[in-house]
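Incomplete set of chains, arranged as in the complex.
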Amino acid sequence: MKACKRLEIVIEKPLAKKVAAALIEAGAPGFTQIDQASGMGDRGRRHADDPTGSSTNCVFIVACETEQEVVKLVESIRPILTRTGGICLVSDAYWVRH
Amino acid sequence: MSDGLEYAPMAESLFLLNLTSPPLLFFILGASAALLKSDLEIPEQVAKLLSLYLLMAIGFKGGVALASTPFSAGMIGGLSLALALAAIVPVYTFFLLKRSMPIPEAAATAATYGSISAVTFVTATSYLDAIGIEWNGYLVAAMALMESPAIIIGLLLFRFYGEGQSKSINLPELLRDAFLNGSVFLILGSLLVGYVSGPTGKAQLSTFVEGLFTGVLCLFLLDMGIVAMRRISAIRRTAISPVALVSWALILPVINASLALTAVLVLNLPVGDALLITVLAASASYIAVPAAMRLALPEANPGVYLGMSLAVTFPFNLLIGIPLYHQIIELFS
């Protein structure tokens, strides 16, 4: 097990592609994306059930090794979050090598 | 004056006919469910299936119809008119709205109203089919072609009049997003499939694309009723006065329809085609454009343009607009 950082990003689905592209460009070692989330935030309730997909959220989980990597990833998606809302949490974890 | 006298009962019967058609009734049912806070809901992937089906079926039927009608002057007239509307509507809409709301919202709303709503179009075709009025298959192509230009125009307007981040728009990427958008692609593609496979293909698919059509439309409108009503609260929460937003959402379809009506009457298009072009002009996008706007213009609050188009203009066109425009066309042609 190796210490690592765990990023968790919630953003609306129409922007998921942009976030994925930004993460890849910033050199994320990988990520996991859960679509079809709903939620509540500054911009009110989002229901995840309209045919437009415009009220659906998605959750990204990114594990990365170093503090620097986190900073880089966070900076790559911060402009998207600033313009659109959503949240980004960072926490400590251990990565099980296999 | 006798004209007016005859007009009233006919209008009434058309409105009634429209309001007692199953698709409209299911829309109202969905809206009531949301208003009464029933927990009735259509899961997102189900709604996606229904809308994929509708786009595919309308595209395919349009293509088959196109394959069996010779090219005509009316067709070229209709197509040109459709494209002209798609180019003009977003421009004047932007300038109309610029004073009532911030530039990003005005640009996004202009794009929304310059584009079209495929489901409003589909409901209008099923209205025409129910009362036995013919319409031409090329209008499906017109619809598909009208979806994207407004996106580009709206963003160019924002680039020109907006400040700050407006320069960050990436045009080539945007063009791709606009024209390779899933729903545009599926309608145009299905139109092509229908065109190529023609009556033989239609024979194989008739139960699927025709037998099921109204039923699937009913289920989809049930969902749209729920979703539209939920959006009303989003309108209330925007920074702009809700009264202004609702008013604009009623005025814009009327302005756009008037422009289209004048043109179709001047061009003397057949009633069915005239109605469909008017409906396209009057309708506002709530799938393709909002998705594109979130990507390209995220600073515009979607509560504004999506709320206006989904919660006000869409029901207005469905319940009142379609029979009203039809009435006016019958009156003047």
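The first chain written gets the first letter, and so on, giving A and B; residue counts start at 1 in each chain.
As a working rule, a contact is a pair of C-beta atoms (placed from the backbone, for glycine too) under 8 Å apart; a residue touches a chain by one contact, two chains touch by 3 or more.
Worth saying up front: this structure is predicted, and the values here are computed from it rather than measured.
Participant: Only one copy of each distinct protein chain appears here; what is the full stoichiometry of the complex in this structure file, written with the labels shown?
Facilitator: Full-assembly copy numbers, per this file: A x3, B x3.
Throughout what follows, only the chains that are shown with their structure count from here on.
Participant: On a C-alpha centroid basis, what's the spacing between chain A and chain B, in Å?
Facilitator: About 33 Å separates the centre of chain A from that of chain B.
Participant: Hey, which residues of chain B end up touching chain A in the complex?
Facilitator: My answer: residues 41-44, 47-48, 50-51, 165, 220, 223-224, 226-227, 230, 233-234, 237, 286-287, 290-291, 294-295, 298-299, 302-303, 306, 310.
Participant: Please name which positions on chain A make contact with chain B in the complex.
Facilitator: 12, 14-15, 17-18, 36, 43-44, 47-54, 56, 80, 83-84
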